[in-house]
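Heads up, one of the protein chains got dropped from this complex, but the rest are sitting where they should.
Showing chain A:
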Amino acid sequence: MKRFLEKAVKWLLTASGFVTSAVILLIIGFLFTEGAGLFREHVIEEGYVLALNRENPVKRMNAAQIKAVFDEDVTNWKEIGGPDLPIVTFRLEDADRYFSEEALGKQYENAGALIAGLVADNPGMVAFVPESMIPEGADLNFIEDRTISPGEVFAGAEWFPTATPAPLFGMWPLLAGTLWVSLFAILFALPFGISIAVYMAEVASERVRGFLKPVIELLNGIPSVVYGFFGLIVIVPLLQQVFGLPVGESGLAGSIVLAIMALPTIVTVAEDAMRNCPRSLREASLALGATKWQTVSRVVIPSSMSGIASGVVLGIGRAVGETMAVLMVTGNAAVVPTSILEPLRTIPATIAAELGEAPAGGAHYQSLFLLGVILFFITFFINLCVEFISSRNRAKNR
């Protein structure tokens, strides 16, 4: 009976270990396959074509150019390598302007032929229409369609996932926003976090520490929405006044909120590491005539460096992955940030805000998964760094 129990427990533990690992791997696999699907999507919306006049020699346009043309930022073909011709854009909604209802027919059955004729008559026209509408053998040119390339996704500076006819999935602004906010959050949190940890581990009396420690740990349990709310009603207006900004929602507001959120993690982990510094090391230092501060700065902190580093990285991890609070206070403008006082947008905030409205399986949806993959790699890289630092520390101390 006892034997059997031992076996059962062992089996259970093994099974739970394997199941957990398998689930994690499945999640990562799912993320990757969905994310990679973006590169199989086409630049122009599925089922649609961009039709040109026969005489127009333009064959290729990238997504950014298409968007510029349809936003009427570009108004002449020569700007995108074509002849000197003004651009006239045509969307299906514009059909009423050119044709009467009777001519189009009740079910738009004549629309295809009419539009094809219209484009054939206007050398500068580009029409965004469903492929199925265009009659066979129409005398038209079509912009070559191709799949979305990694270059325009990772280096692209514009994020317009719902633009028609060609959505833009430039992830650089989001990536930059995330790194920017996290960087500043850490710059704020690090000095404060370390000093609070030193204070609690070395200076504070047992009574003060007994009060402070639970309070700081309590901060860890506050939901991030509450932090976001606090940021929105306190920090955002404050920044607006102090810096005279048009809007207070900015990267700075995000980093301050994130710094406050990362503090408890940094403080508790770093403080524990310092308190775990062996008493014998402190005594050795003091016995050599070192003052308390020399002991703390030259022995206690260096010897608990790996613990402090892991606290900091856990804090960074939280800052990089934090969603709600950042979503609420950063202003959510998907532009490449040039200063910390501008609104910006982070990867997690983008996923949270847009996943609900992205049709499942579409390019937008897949692009959000790809963002998830990028986020995964960022945190993975950070963890590797920590592993490297602490293993080097361990090697040095052995």
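The working rule: a residue touches a chain if its C-beta (ideal position, glycine included) is under 8 Å from a C-beta of that chain, and two chains touch if they have at least 3 such contacts; residues count from 1.
By our rule, contacts and distances are computed from a predicted model.
Taken from the listed names "Cytochrome c-type biogenesis protein CcmE", "NADH-quinone oxidoreductase subunit L", "Glycine--tRNA ligase alpha subunit" or "Phosphate ABC transporter ATP-binding protein", the protein name that UniProt assigns to the chain not shown is "Phosphate ABC transporter ATP-binding protein". Screening A:S250, A:S285 or A:S310 for touch with the missing chain picks out A:S285. Residue-level contact of chain A with the missing chain is found at 278, 280-281, 283-291, 294, 298-299, 302-303, 396-398.
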